[in-house]
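A single protein chain has been omitted; all remaining protein chains appear in their positions.
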Amino acid sequence: METTRKSIRKQSLEKLYNLLSASRKVYAPVIAPDKQVEYKYNPDFAEVTFEHIRSTLSVKNVVFPKVENLFFYSNAKTESTITDIDLNKIPEIVLWGTHPCDNAAFDILRSIFSWDINDEFFSKRFEKLVVIGLSCHLSDEYCFCTSVGLTPNSAKGSDILLSRLQNGDYQAEILTEKGNGIVTLSPELFEPISGEEVTVTEVKQKFNHEQVTVKLASAFENRFWIENSLRCIGCGACAYVCPTCACFDIQDETKGKNGKRYRSWDSCGFGLFTLHTSGHNPRQVQSQRWRQRIMHKFSYMPERNESLGCVGCGRCSSGCPVDMNIAEQLEALQNI
Amino acid sequence: MSDFEPKVVAFVCNWCTYAGADLTGTSRIKYASNVRIIRFPCTGRIDFMLLLKAFANGADGIIVSGCHPNDCHYTSGNFHAKRRWIMFKELMDFMGIDMNRITFSWVSAAEGAKWADVVNTTVTRIRELGPYVSYKELVNKSVEEEVKNE
Partner (left out) sequence: MNSLITRAKELLENKSVQVVIGYEAGPTSVARPAFITDPAKAGTLIYDERCVQNLAVYLTKPEVKHLGKMAIVATLPVMRSIMMLISEQQIFADSIVVLGISADGSLLDIADVKVMQGYIEKSDLGNPEKYKELLAELNKLSPEERFAFWQKELSKCIKCYACRQACPMCYCTRCTVEVNQPQWIPVQSNTHGNMEWHILRAMHLAGRCISCGECGRACPVGIPCHLLTMHLVDQVHNYFNVYAGTSEKMSSVLSTFEPNDKESFII
């Protein structure tokens, strides 16, 4: 579909939001009392923030929930019955005001969840997702989208991308059929563009990711990993907050005769990550786990999934309790 | 709530309270039938997590009971248990979990009548408090949370 550009007034945005919110699940960012930015389903428009840099957690949970039931079972004397999840019950979700880095992450997740077999849970949720993105007019020292091939206003992953105009109104780029579907709900809210400039923040490029990928190919045994991961405490938070991390763990939980199999987020930072039943672990120490994190995102994924595994949102670094700064390390790796 | 029958789980040690409860029976003392007794080697073995699991699985009240101080079959299991209960109780209070629903007691093998009394007073109290709705809601809500995206 060809992109069309419209302009939408701040008041019209409120109308659009209320219209959507009245008829479907809208997941929008709010600032919690403790100043953390979190996403909520259908908050009041007055609560919705347009001034956040990054939410504490990413929004990947809309396509990859932190806990997802895979099926239910019940065990009788001789046989078990399995009840599948009805994927048709998955509702449409409209993401509101997510930034370009987070929106670009969906395609990366898709490349992982459809790499060898098609993960139908993910696919269904992804199919039902509509993204109304918001370009960044604010950024901080942790942002590095421009180092991973994105920009503070890249349209990738958005169905509609809003960008703030000088006068406080917004530009709306309508990028996909899904986006068009939203417009047709109330076309009069979308007006011709005014020629007003968009306000977009500037994010300095910190490294060249292609060079990093080249360097990583021969960096497996480098001392770098040990020297730069001693302070990592293996808390795993980096993967939990990351919009592109897709590792999960599968568990059965049985109560009496009935039970369920579910998957939940995992992290390569954990000591138990890839621990074999035999007791052997190919990644025995934290330096190897940290190496896995960077290698996966900047070497294995470009090779296998033809995309980087990072969108430069900076969450892993701002959220790390011991200041492991991924951009800084990638910059160093580029010059290794 | 007149037809509410409290579910009470009793965690007791083998050597005193369990024997005491046995004596209650052999002495033909009648007491409330709402209690399900779970026997442990010693109060020292009664992990606080078990009490939480009892609430999670629908108990409205709990009794934890063992040998009087200095009478523990393993000498000091009950002294350790006592410290643990003190901390557990304080933590539960701090988190707003209802400690009126747990009775802690010492019941010896000779105290059949006391066991009946412990059970009866606990059951009466729980009957007054009603079912532990807020905890059950917490558990049910949590089950729903998992599927909220569906």
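Which chain is which? They are A and B, in the order written, and residues in each are numbered from 1.
Just so it is clear, a contact is a pair of C-beta atoms (placed from the backbone, for glycine too) under 8 Å apart; a residue touches a chain by one contact, two chains touch by 3 or more.
The structure presented is a predicted model; accordingly, all values stated were derived computationally and were not measured.
Trainee: For the chain omitted from this view, which of the shown chains does it touch?
Mentor: Result for the missing chain's touching partners among shown chains: A, B.
Trainee: In the full complex, which of B:Phe11, B:Phe40 or B:Trp85 touches the chain missing from this view?
Mentor: B:Trp85
Trainee: Out of A:Met1, A:Leu185, A:Ala217 or A:Leu272, point to the residue that touches the absent chain in the complete complex.
Mentor: A:Leu272
Trainee: Taking the full complex into account, what residues of subunit A touch the chain not shown?
Mentor: On the subunit A side, contact with the omitted chain comes from 34, 36, 38, 56-57, 66-67, 141-142, 226, 230-231, 233-237, 240-241, 249, 251, 253, 262, 264-265, 267, 270, 272, 285-287, 317, 319, 321-325, 328.
Trainee: Quickly run down the residues of subunit B that touch the omitted chain.
Mentor: Residues in contact with the chain left out: 48-49, 52, 56, 69-70, 76, 79-80, 82-99, 103-106, 118, 134, 138-139, 141-143, 145-146.
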